[in-house]
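For this depiction, one protein chain was excluded, whereas all remaining protein chains were kept in their positions.
This part shows subunit A:
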Amino acid sequence: MSSPALVRQPEDSMPATALAEAGSAPAAIIRPSTPPSFATLGLRWYRLNRAGLRAAAIGVISLLAFLLVWHLLTTYRVVFFVRFTNVPSPLAVYDSFIKAIHDPKFLMHILLSCRRIFIGFSLAAIVGVPLGLIMGRFKLVHEVIFPVAEVLRPIPAIAWVPMAIMLWPTNEQSIVYITFLGSFFPILVNTLHGMSLVDPVLVRAAQCLGARERSIFREVYFPASLPHIFTGLTVGMGVAWVSLIAAEMISGQYGIGYFTWEAYSLVQYADIALGMIAIGVLGLGSSLLIRGAGQLVMPWRST
């Protein structure tokens, strides 16, 4: 079996070094005999990451430009269809931010919102992903549950608020329930979609390697659906925040949505913007968390 044909592969698009070593030793990265100086390393790192650095630089500039425009519009109280007369300036928002981070009440609003998201979203993922997998695999379950899901799905989470208040004994529970509903359907639908796209040839490949139903589920259907499951989780997280803020504004006593609405009622304009920015940052942070988890769980997808 050590025929040269096995080792030599003119067709392979692998790097030449890896090729030369194939068959004898593990493919090694080219190693110079002397360790390179920090300057060369730095230069190399710069070359490899040039595109990323460029994007980061432009990103920072564009955020600064946004702040500048905001600053100018509010200092000159521009009225041009839209009225900036009462809109707080970035500096005013910064002042209230400094005040807020020393205020345990503000931190409590944020923590409570995060806790609601955590519970509601986790429940949605714990129920939605397995349900989607089972519905994708067993026709009967799909036929029974899908019509109900299709009717309930278009109802926006915010329309559930009155019903949620009736259903659940405490306000806290109804807010978590609305957050759950918001993220549940995107997670379910995307998981189902992922299941429907599983390549049947892979299932056949597993079958003729001796895999039974349970192993096929675990080793083929589940990992094959993971990219779509994570799409569902990302979308679900976004909708969870939308639903949470709506619920908090209507029926909450605490939470960042309530904070923002309360600031409006109390005519604390800077706090309105602060609340909005906090919501934006929290939403961004939670999507990044999910994306990071996705990369951890699907190493074959990262380059």
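The definition used in the following text is that contacts are C-beta pairs under 8 Å (C-beta built on N, C-alpha and C of every residue); 3 or more make two chains touch, one makes a residue touch a chain; residues count from 1.
What we mean here is this: contacts and distances are computed from a predicted model.
Chemist: Report the protein name recorded by UniProt for the chain absent from the figure; options are "NADH-quinone oxidoreductase subunit N", "NitT/TauT family transport system ATP-binding protein", "Amino acid ABC transporter membrane protein 1 (PAAT family)" or "O-acetylhomoserine aminocarboxypropyltransferase".
Modeler: Protein name of the absent chain (UniProt record): "NitT/TauT family transport system ATP-binding protein".
Chemist: Which of these touches the unseen chain: A:V201, A:V267 or A:L296?
Modeler: A:V201
Chemist: Among the options A:S62, A:N86, A:S122 or A:S215, which residue touches the chain absent from this view?
Modeler: Of the listed residues, the one touching the omitted chain is A:S215.
Chemist: Hey, which of A:A224, A:I250 or A:M276 is the one touching the hidden chain?
Modeler: A:A224
Chemist: Contacts of subunit A with the missing chain: which residues?
Modeler: Interface residues of subunit A facing the absent chain: 1, 3, 5-7, 9-14, 18, 21-23, 25-27, 199, 201-202, 204-212, 215, 219-220, 223-224, 226, 298-300.
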